[in-house]
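Once you've had a glance at the structure underneath, I'll fire off some questions.
The other protein chains are all here in position, but one chain of the complex has been omitted.
As written, the chain order gives the labels A and B, with residue 1 at the start of each chain.
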Amino acid sequence: MPMHFSKRLETSKSARILVPFISVLLALLAGSILLLLYGKDPLVVFGEMLNSAFASTYGISETLVKAIPLMLAALAISLAFRMKLWNIGAEGQIYMGAFGASGVALFFGHLSSWILLPLMTAAGMLAGALWAFIPGILRARLQVNETFTSLLLNYVAILWVDYLCYGPWKDPKGSNFPLTPRFPDNATLPTMGDTRIHLGLLVAILLAVALWFLIRSTRWGFEIRVIGESWDAASYAGMNIGRNIVLVMMVSGALAALAGVSEVTGITHRLQHGLSPGYGYSAIIVAWLARLHPLAIIPVAVLFGGLLVGGYSVQTEGVPFSIALIIQGLILFFLLGGEIFVTHRLIWKRQKELRS
Amino acid sequence: MSSFMIVDFLAATVQAGTPLLLAASGEMMAERSGIMNLGVEGMMLVGAVSGYLVTVLSGNHWLGVVGALGAGALMALIHAFISITLRGNQVVSGLALTIFGSGLSSFLGKNFVGTPLHPRFEAIPIPGLAKIPVLGPILFKQDALIYLSFLLVVLLYLILFRTSWGLALRVTGEAPAAADASGINITRIRYLNTVLGGALAGLGGAYLSLVYAPSWIEGMTAGRGWIAVALVIFGMWSPIKVMAGAYLFGGVEALTFRLQTMGVTVSPFFLQMLPYVLTIVVLVLAVQRNRQEAGPPAALGIPYDREER
Partner (left out) sequence: MQANRKIDLHLLPGEIHALLGENGAGKTTLMNILAGMYRPDSGEILLRGQAVAFSSPQDALDQGIGMIYQHLMLVPGLTVAENVVLGSLRESWWLRRSRFHTAVQELIEKYGFHLNPEQKVANLSLGEQQRVEILRALYRHSDVLILDEPTAVLTPGEARELFAILRLMADEGRAVILITHKLNEVIEIADRVTVLRRGQVVDSRLMAGVDNKTLTRMMIGQETWEQEDHPARQAGSAVLKLDDFSVRGDRGEMAVKRINLEVKSGEMLAIAGVAGNGQNELLQALAGLRPIFEGQMLLSGQPAGGRSVRDLLQSGVRFIPEDRIHTGLVGSLGVSDNVILRDYFQDEYIQGMRMKWGRIRRQALELVEQFQIQCSDPDRPARLLSGGNLQRLMLARELQHHPRLLLAAYPTRGLDVGAVDNIHELLNLARREGTAILTVMEDLEEILQIADRVTVMYNGMLSPALPVTDVSLEQVGQWMAGIGLDRIA
C-alpha cells in the first residue's frame, strides 16, 4: 500500500473549514458526469439552477421559502445528533406538527389570530414532541435503536395524515383532492410584501441563535455535550442520561414539528397529502454540512433551498427533479469521506524508501 | 377461509417475504463483518430500477438480475470506501446512501415508468416436489429467484458456521483487534461482505420490480429496506432466523393485501401502517431477548484503526 492515514494529534482547523466547501464542489462535479451521461450540458443545467434560485427577487424569495422548513428541521436534528441520538424521524415529526396545527385551525378557527396561532403552534409542537417521545423512551428504557424507530414512524405519520386528508378531514368542496378545507385567515402567518416568505423565517433564525446559546452557555448544553461524547463520563459526572435522551428527543421533535406548523400556516394554509417533499431527510444533510452548528445551519439551509428551487426549474429542460436529491446524497458522501482529513494526515510512501 | 385460500395465502407470503429475505441476508453478512449499512433502502431502489432497465433494454431478465446485483454492489462499494477506508460515520453514510439511491433510481427510471416488462420470471413447478400436498404449492411452485433464495440461505449458513472463511468473518465483526493480530485481513473481509450485502439488497429490489410488481414505480420499496435491517436484529444475525422473520413480514403484507380486497371496514391507511408498527414492536421484543441471548457483533459500526486498538 503506497499510502496510509495517520492520526493527527490535533484536528486540523483548515481541513474543518475546507472540507464542506470542497465537498459541495466535488458533488457538483460528480453530478456533472451523471448529467453528461444523460446527454445534458452540466454548465447549462447548473447555470439554470443557480439562475432560478438566486438571480431574481422571486427566485430568492422562493429559495428562502424552502429554506424555512429546512432550517427548522436541521436545527431539530442538530440538537439530537450532538448527543449522538440519531433522530432521523424529522420527516414524520413535520407531518405530526402539521397535523396538530391543522386540527386546531379546523376546529377552533373562530378564535382571534392572537390566540389561534399560538394555540396551533403549541398543538403542533406537542404532537411532534409526543411523536419523538416514542423513539426516545424506547431508547432510554429498553435500549431500542432510535434510528429504526424514528425512521419507521415517518411512514406511519405520513399514512396518518393521508388518512385524514382522504377521509374524515377531507374538503367536501375540494372535488377529489386529498386535502382539508382551507384554514380561515386568522390561522395564517403574515408574509413579507407580495412574496411567500412568512414569519417562519424570523422564528427559525431566532431559534438558531437560541439553540447556539443553549449549547454554548447553559448547564443543559454542557450536559448535552458531555453525554454526546461519552456516556461513561456523563454518568461519572452524575448526569441523568435516560432523562436527557427523552428530553432531547422531545425538544428535537417539537422543533421539527415547527417546520410542519410553519408550512401549513405560512404556505399551504391547509393540511394536504405530500406536504413535505422530504424536508426531514434533506435537513439531515443540512445539519451535517453545517457541522451541527446552529448558526451555520442558516446559510446552508438557504443553499439547499436554492438547490430545491433549481431542481424544480430544470425540469423544464428535461432534467428530472431527482438531480437535486442526487446532489444532496453526493455532498454527504464527500463530506463523510473528507472527515478523515480533519482527524488524520495522509502519508504517501514509496515501498523503496522502506527498504533503503 | 378455505384450505385453498390458506395455501394461496402462504404461497403469497413466500413471495412477499423474498425481497426482505434477500436484502436482510445481505445486511446480515455485512453486519457480521462489523459494518452497519443503513442504506439498504437506497440499494434496493437502485437494484430495482437497474434490474428493470437492463431487462427492458436487453430483453433478458437474467441479465436484469445480473444488473441488479452489480448495481447494488456498486452502491455498497461507496459505503465500504467511506466506512472502511476513510473510517467515516456509518450511520450517516447509510442515510446518504438511501437519499442518493432514491434520487438516482428515480432519475434513471424517469422515462420508464409504466413500460411493460418482458420477459418475466414465471412460476416453475418442480417436478415431483410440486405435487406434495400443501407444501408443494407453497414452496415448489414458485419462480426461479425464490428457489435461488432458498439455496442462498443454506449457503450462507454453511459459509458462516462451517468454513474457515466464515470463522474469520465472525471474528472480524466480534474482535477485530484479535483478528488483525492473527493475520486476518480485516479490510478485505469487510469490503467483500459489504459489497455482497449490497448485491443481495439489489437483488431484493429487483425481485420487486421484476417479479412482485412487476413494473417500475418510484419509491416502490416503501421502507422494506429499513424493515430488512430490523429483521437482522430480529433474526439474531443468523440466516435461518432471518428467513423466518422475512416470511413473518411477508405474511403480514400478504394478509393486509387480502384484507383490503375482502372489504374489511378498517381504513386501508391503517392496514398499510401495520408492517411499520409491527417492525417497531418486533424490534422492542428482539432487543430485550437479545440482551439475554445473542447481541450484535461486538464491533458493529466501529471503524477499525490499528493505532487505536
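Just so it is clear, a residue touches a chain if its C-beta (ideal position, glycine included) is under 8 Å from a C-beta of that chain, and two chains touch if they have at least 3 such contacts.
None of the values given here were measured: they were computed from a predicted structure.
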**Complete:** Across the complex, visible chains touched by the hidden chain are A, B
**Complete:** Had the left-out chain been drawn, it would touch subunit A at residues 1, 9-10, 217-219, 222-223, 225-226, 229-230, 232-233, 235-238, 349, 351, 353-356
**Fill in**
Those residues of subunit B that touch the unshown chain are 162-168, 171, 174-175, 177-185, 306-307, 309
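As a convention for this text, only the chains that are shown with their structure count from here on.
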**Request:** Averaging only over C-alpha atoms, locate the centres of subunit A and subunit B and give their separation in whole Å.
**Result:** 28
**Fill in**
Given the complex, residues on subunit B that touch subunit A span 38, 42, 78, 81-82, 86-89, 91-93, 95-97, 99-104, 106-107, 110, 222-223, 226-227, 229-230, 233, 267, 269-270, 272-273, 276-277, 279-280, 283-284, 287-288, 291, 305, 307-308
**Asked** In their complex, what parts of subunit A are in touch with subunit B?
**Response** 5-7, 34, 38, 86, 88, 138, 142-145, 147-149, 151-153, 155-156, 159-160, 162-163, 166-167, 281-282, 284-285, 288, 320, 322-330, 332-333, 336-337, 339-340, 344
